[in-house]
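Missing here: one protein chain of the complex. Every other protein chain is in place.
Every chain is named by a letter (A and B) in the order it is written, and numbering of its residues begins at 1.
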Amino acid sequence: MSFLRSEFFYNYRRSTSAVIGSALMAGFAVAVIAGPFLVAQDPYDIAALNLMDSYKPPVWLEGGDPQFPLGTDGQGRDVWASILYGARISVFIGLVAMIASCTIGTFLGLVAGFYGGIVDSVIMRIADIQLSFPSILIALFLMSAVGTGIDKVLIALTAVGWVVYARTVRGSTLSEIKKEYVQAAKVAGLPNTAIIRKHVLPNVLTPLIVIATIQVGTFVLIEASLSFLGVGVPITQPSLGLLIKNGFDVLFSGLWWTSVFPGVAIMMLVFGINLFGDFLRDELNPRLK
Amino acid sequence: MTTAPTDTTLLAVRDLRTWFHTFSGTVKAVNGVSFDIGKGEVMGLVGESGGGKSVVGFSILGLIDSPGRIMGGQILLDGEDLAQASEDRLRQIRGREISMVFQDPMTSLNPLHTVGQQMDEVLRLHTDLDAADRRTACIEMLESVGISRAADRLGAYPHQFSGGMRQRVVIAIAMLARPRLIIADEPTTALDVTIQSQILKLMRRQIADKGASMILITHDLAVVSEMADHITVLYCGKVVERGRTRDLIETPAHPYTRGLIDSIPDPANRHARLKQIPGTVPDIRNLPKGCNFRDRCPRAQALCAEEEPELRPQNAAQWAACHYPLMPGDSA
Partner (left out) sequence: MTDAIPMLEVRDLEMHFSIGGGVFDRLRLDRRGLRIDRPVVHAVNGVSFRIQRGQIMALVGESGCGKSTVAKTIARIYQPTKGEIRIEGEDVAHYGFAEMLPVRSKMQMIFQDPYASLNPRQRVRDIVAEPLLQQMKTAADRKDVPARTEQLLAKVGLNAEHAGRYPHQFSGGQRQRIGIARALSVMPGLIIADEPVSALDVSIQAQILNLMMDLRDEFGLSYLFISHDLSVVQHIADTVGVMYLGFMVETAPRDVLFARPRHPYTRALLSAAPSIKAKRDTEEITLKGEVPSALSLPSGCCFRTRCPFAWDRCAAERPALRDLGDGQSVACHLVDEPHRDTV
């Protein structure tokens, strides 16, 4: 296969951080796709829970139970199973919010850059205003306005996330439309919508790959913060962030595992995404070549 | 060509090889280039894109960055081999002994510092003058490159100058430490023709006044023919021909040189089609066996595919790397 012989793949194999990053991402991909098949217990099936199992420590500590490798929480839920289920929700939210942000932001960036004028001014000033607040603050404000739930989290994250695409795409669009191939398309008689779709859009996408990759990590963190603050996902669909919050109450009574292991999981997920994202940034940035 | 450098030689380059090890193969950008420049001489280094001419300039200054490396050869500046010199020594030489003028005056000046600061820095690094003397020297130099109100302009930033004026500033900076050799890489390519003629005149006068030598790197045969004492023609990283300017322009021995000259539209013969060199420059990672030019050469024969021609003297002052060189009077 020519990909295996490409320069991209060669550099990838030589980059330790890229390999570690993508291994972590692959691990989470497996967990997300195959999670329910990897554990014996469905942590949200109340009938399967036994209160007698509550607060069992991890298996290597005294009192540990091989049935619950990372211990259990106050309702006798397996922490390992909760993490696998929670990662599903976290990654789902991160990915969907990223795709929505990317689509909306790219569209607005193309329109602003191509048509300019008052449309451009309005879109970009909204983006500027939004960038002057911390994104968690905007998300918090939106969540308290529209209520909680996975769909509301997605709306809040998208409202926060489109700006970076819009700004990047607008910048690339401005430099692309000065190029002669866009002028050639005008001379050929293409309508503006076709010029944007066939000529501008395919040439502004590359830098978005890096932004999109890293944004999934950022969204996982923001969602975790929202859930930790109690305005994120509902208790029936706990993400990694909500798991941390649930365990946080008993963290200082020595029952650390219910909170720490989900925390480690988030860290490894975001760390993996960022490592791989940095590699992509170096590879795809023509100026560094 | 392999004769020992004489007393009047300033720079002797011998069998210089600068290669770039890239993912898709080794680019032998400069592969066995030799030439001499005498004191006070102007040498034109001519070739098309991909010929390796700029890499020669950067190699002399020791400015080859990874993945490039000088793989072999000597760069003798008054007998001292710069290819073996330490980075510290090269830093002393750059700006003091050898300076460079680049194509784009916008990127070779620092936009954040005034022209005065950038000029002063050169003198501080390379001379013992005190601040007042340095300022006087800067003003004199700016005036000598034709910038009026020089004392006021020292406080100006590069963007406050037009393209032609910036290139004058670059030349002033290059001349400031009285270097013995100036490497000018396409110094007028970005400029308009009326500005180009001003800058070329200025460079010629500066070199004559200061007794410096110059390597003029360009793709434009017309520019070198008006500036240079002798010309070296590069093709695919090798010297294909060198000789005195008028000899080389009027009786080129290598078919490539002849092709370059014939490609320039001739007003005296305007109804004819232009003579063109067929084909394109071969991929430098994958050069043909034998002569690099043979696929495009009207004179190529069986021998050219077998054996790579060496640079051989054609007459007292002209060398060409060709098995079947043109004689004066031959048609291409």
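Here is the rule we go by: a contact is a pair of C-beta atoms (placed from the backbone, for glycine too) under 8 Å apart; a residue touches a chain by one contact, two chains touch by 3 or more.
In this text the structure is predicted, and so the values were computed from the model without any measurement.
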item: Chains on display which the left-out chain touches in the complete complex; value: A, B
item: Selected from A:G147, A:P191 or A:G230 as touching the chain missing from the view; value: A:P191
item: Which of B:T22, B:Q84, B:N110 or B:S263 contacts the chain that the document leaves out; value: B:S263
item: Among B:M71, B:A156 or B:I249, residue touching the chain not depicted; value: B:I249
item: Omitted-chain contact residue, chosen from B:Q92, B:T280 or B:Q301; value: B:T280
item: Hidden partner interface residues of chain A, rising order; value: 116-118, 120-121, 124-125, 179-181, 183-191, 198-199, 202-203
item: Contact footprint on chain B, counting only the chain that is left out; value: 48-49, 162-165, 192-198, 200-201, 219-223, 225-226, 246, 249, 259-267, 270, 273-278, 280-281
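Quick note on the criterion: only the chains that are shown with their structure count from here on.
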item: Intercentroid distance (Cα basis), chain B paired with chain A, Å; value: 53
item: In the complex with chain B, residue positions of chain A that touch it; value: 7, 10
item: Contact footprint of chain A on chain B as seen in their complex; value: 23-24
